[in-house]
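Right, chain A next:
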Amino acid sequence: MSEVILKNLTKKYGTNTVVDNINLKAENGKLVSILGPSGCGKTTTLRMIAGFEKPDSGEIFFDGRTVGTLPINKRNIGMVFQSYALFPHMTVEQNVSYGLEQRKVAPEQIKIWVNEALSLVHMEEYAKRKPKQLSGGQQQRVALARALVINPDVLLLDECLSALDKKLRVEMQVELRKILENTGVTTFFVTHDQEEAMTLSDIIVVMNNGKIEQCGTPFDIYERPATRFTAGFLGKANFFEGKVISSENNLVTINTKTGNITIPALNAKIDENILYIVRPEKIRFVSEGGIKGKIEHVTYSGNISLCSVNCGSQTIICEIQNTISGERAKKGDNVFIDWDCSESVKILGGD
Partner candidate 1 sequence: MKKNIVAKIYVILIMLYLYVPIAVLMLMGFNKSRYNSMPFEFSLEWYRALISNTTLQKAALNSVVLAFVTGIICVILATLFILGERYTSNKLKLIFNSVSMMPMSIPWLIMGLSLLLLIRFFALSKSMFFVTAGHVVISLPYSLLVLKARVNSMDKSLEEMSASLGANAFTTFKRITFPAISPAMIAGGFLSFMISFDNFAISYFLMPAGVSTLPIEIQSSIKFGFTPEINAVSTIIICVSLICLAVVGLIMGFSFKTIFGGNSK
Partner candidate 2 sequence: MNTDKRQAITFPAIITLFVFAVFPLLIMLFNSFQNDDGTVGFTISNYLKFFSKTTYLKLTGRTIFNSLIVTIISLIISYPLAYIMAKKLKGLKNIVMVLIIIPFFTNQLVRVYSWLIFLQDGGILESILNSTGILNGPIGILYTKTAVIIGLVHAFFPYMVITIYMALERMDNSLIEVSASLGASAFTTFTKVIFPISMPGVISGIMLVFVPCLGSFVEPRILGGVNGTVIGTVIEDQFFEIYGWNFGAAIAFILLAMVLISMAAISKLGKRYDI
């Protein structure tokens, strides 16, 4: 359990900079998700924390001590891979004991701790099985027990839920959260699944092209995206980008590439280049006022419907709750849409 700090961390493969000067602080006991598309440098970052990769520059601190020179086997980290990487020739028990044996723990103590770890992940009954006799979810739990039993300073999870099927994955997310809260270990969790990151994390770090796009609580990241990339990567978003031509009464007119549009937003400076981000679920249909448009397309998905509304210069995506049965919107309808001006997230200078 420790505080982890990454300072000016950079990693290059040849001329390709995979991780570009990132700075990050994970407080003691927090679960930090590193989220991003494949190739964004998230796994490399994790592997540098683990010690599998040497950073080209920058430093990593566990509780204020630099671990740069420490070999992997002296770092005291717990690691869970996407493939689980259970030793196929050992039983569940032997797998979990392995790390303790390396630490020269007395055999009686190993037994006690292994049992504790296995009961933490509800796998006591399977202690004598070989990995191939377990299901994916069960292997996952064993891998987690193996990583936790050594009481690591940091726990590193590399896409560890993505090999499970959807239903099991959601179950494991909840359980993982519970287990990690119980143990209180500082955890880094690499994933490309935004929903998973949202559910699990205290802090989300969004990475793209080797750089950190934004770092914050799931709420911050979703409600107050700092960049166009973050907004687009996490959930759906409407973008309004261009130069401000007029701004009064919290109605801002922007000259976008496709024409002028007036949207509800807090007043802005005239002539400023600006990007507004509006989440589709913040948008509502009104009987009059707001922006006039025509519904081009409706996708019904049970609890919600997603409507594409053509508002002249731009198509706006709106998500409406199907709170009453019966069709609330259909293709070809002329509608007025509106939202609260504070829901327009402003990013200066565009992208």
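Basis for inclusion: all candidates are chains of the complex that A comes from, given by their letters.
One rule holds in what follows: contacts are C-beta pairs under 8 Å (C-beta built on N, C-alpha and C of every residue); 3 or more make two chains touch, one makes a residue touch a chain; residues count from 1.
Predicted model, so just to flag it, every value in this text is computed and none were measured.
Participant: Any idea which of 1 or 2 touches chain A in this complex?
Facilitator: It is 2 that touches chain A.
Participant: Which residues of chain A touch candidate 2 once you look at their complex with the stated criterion?
Facilitator: Those in contact with candidate 2 are residues 50-52, 71-79, 81, 83, 85, 87-89, 98-99, 102-103, 130, 132, 146-147, 150, 156.
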